[in-house]
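Remarks on the structure that follows.
Omission of a single protein chain aside, the complex is shown with its protein chains in their original locations.
After this line comes chain A, so read on.
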Amino acid sequence: MASPGTNGEDLFENLRKSDPKKLEAEEKALREREAAQRAKAQERLRELVASNSTLPVTISSIRLIGAENTRRSFLDRLFNPILSVNRQKVYTLSEALQEVGSAADKLRKFEIYRDGISMFIDRPSQTDPSSTPTDIDIYLQARERGRIALKTGTDLGNVEGSAYGNLTWRNIFGGAESLNLNASAGTRTRSAYQAVFDIPILSDPDKRLSIDAVSSSTLKPWANHEEAVKGAGAKYSWTTENGTRHQVGYTGAWRQITGLAPTASPTIRNDAGDSFKSSISHTWITDRRDHPFLPTNGYLMKTVSEIAGWGPLRGDIAFWKSEMETSASRPVPIPGIKGNSGVSFATGFRAGVLYPLPVGFGSTSQPSRTNDRFQLGGPTDVRGFKMGGLGPRDGADAVGGDVYAAGSANLLFPVPRVGKDSPLRFQLFANAGRLLALKNQDDDTSKSVYSTVAKLGDGLPSLSAGVGLVYAHPVARFELNFALPLVVRSGEEARKGLQFGVGLTFL
């Protein structure tokens, strides 16, 4: 390195001589030194805290530095409960630090500050008559993120490519409220506009209320039509202490089945036109997997229930819809390999029922429409079938069904040479499913639902098996499979050979 005294020419020479390898090595050494220093400082702090962990303290003040745009009342709700004035018990130092740490954690979850909220502790001057000897002051330093973020880009999804523009306005009223505007156009989603206003309740990042409005137009090539939706809704979501997430919401949506292809079937033609859905839904998720896209251990359970049109909800359609999804993964120990072998076994199961109801306070239940019925099949659920390839078909159209069940079993192996730490796996899979429509049974809905559910077990389900490659990218999971359909219903669209899938959730 050139010392400050060196003249310009030498400096120039020095720079010219330095080769990239040397620079890299220097940089690496610097980084290591910094890391070592940080570790040492942390160690010292830990020792200090440990040796004083039972020291009685009172938190007299908490100050958040660098939060110009955040409302005082919003922060008060977060910090007031942990100030000693508002508590009966005296803290020990470690308790106090834990409390403040969890408050800082909440701050982070609002996503209005940049990563790395740091904490300092100070003792007020003993000459201050208002202070007691146990008082400490806490300083938290945060850096606010930009209030307006504009993002554009392209997305690759399930058999779909799209371009989007996204505007996020964070911390609008200084209470971590956000407004998100999204516009996208793609190969399947012809256009979609969405606005979401999201606000945390009582300064709790795990309790959120959001209001959204959407207008979209989506091609449904498996049923030869296009669906235009204009809707609005409100949702409230919260997380319980054991990590289970809940969401309840209301949605009102005007749907139009339009733009029919010339080959559209009579069933789709019959359903073409307008309908208004007014529904309340509840989602429950408990996710204990170790990875969202390529889990090797843990389980996921999810249920979605929706009631539409019944009683005061009104609208044009009425039904009760219930869906459940579970998946579980376990590492498989291989004799001779110590520790994690990288081999894992995963199973998944999904099922759903649509129970027709009378609209409003009427007495005759409404048979389901194409846009409310379930679709099954495709590279992300029952592999070896085309999108919507399972279930009832009218001509070329997958018209959907009212009852379904699908399951899968996958055995995942690390790819030789690449190793178990990479996000790449070989898989052997078998998956099966059944999708059925309700039958008219003398206007007795419950009888018809029960008999259809019972019919799920008639014969073998539609089934396929195969091998493939799985890649867990940080934003989505990619699969390239070679599948062979083994059992099908006549008319169902199976797919022999290679199939490519991208998605967030796989069966």
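We take it that contacts are C-beta pairs under 8 Å (C-beta built on N, C-alpha and C of every residue); 3 or more make two chains touch, one makes a residue touch a chain; residues count from 1.
Criterion: contacts and distances are computed from a predicted model.
Enquirer: Any idea which of "Iron-sulfur cluster co-chaperone protein HscB", "Mitochondrial outer membrane protein", "Chromatin structure-remodeling complex protein BSH" or "Presenilin" UniProt assigns to the chain that's been left out?
Expert: Missing chain, per its UniProt entry: "Mitochondrial outer membrane protein".
Enquirer: Which residue, A:88, A:127, A:363 or A:490, contacts the hidden chain when the whole complex is considered?
Expert: From the options A:88, A:127, A:363 or A:490, the contact with the absent chain belongs to A:490.
Enquirer: Out of A:169, A:197, A:250 or A:276, point to the residue that touches the absent chain in the complete complex.
Expert: Residue touching the absent chain, from the options given: A:276.
Enquirer: Just one of A:42, A:258, A:422 or A:446 touches the chain that is missing; which is it?
Expert: Result: among the candidates, A:258 touches the missing chain.
Enquirer: Of A:220, A:321, A:350 or A:369, which residue touches the hidden chain?
Expert: Of the listed residues, the one touching the omitted chain is A:369.
Enquirer: Residues on chain A that touch the omitted chain in the whole complex?
Expert: Contact residues on chain A toward the absent chain are 252, 254, 256-260, 262-263, 266-267, 269-276, 278, 314-316, 356, 359, 367-369, 373, 391-396, 399-402, 435-440, 459-460, 484-492, 494, 496-497.
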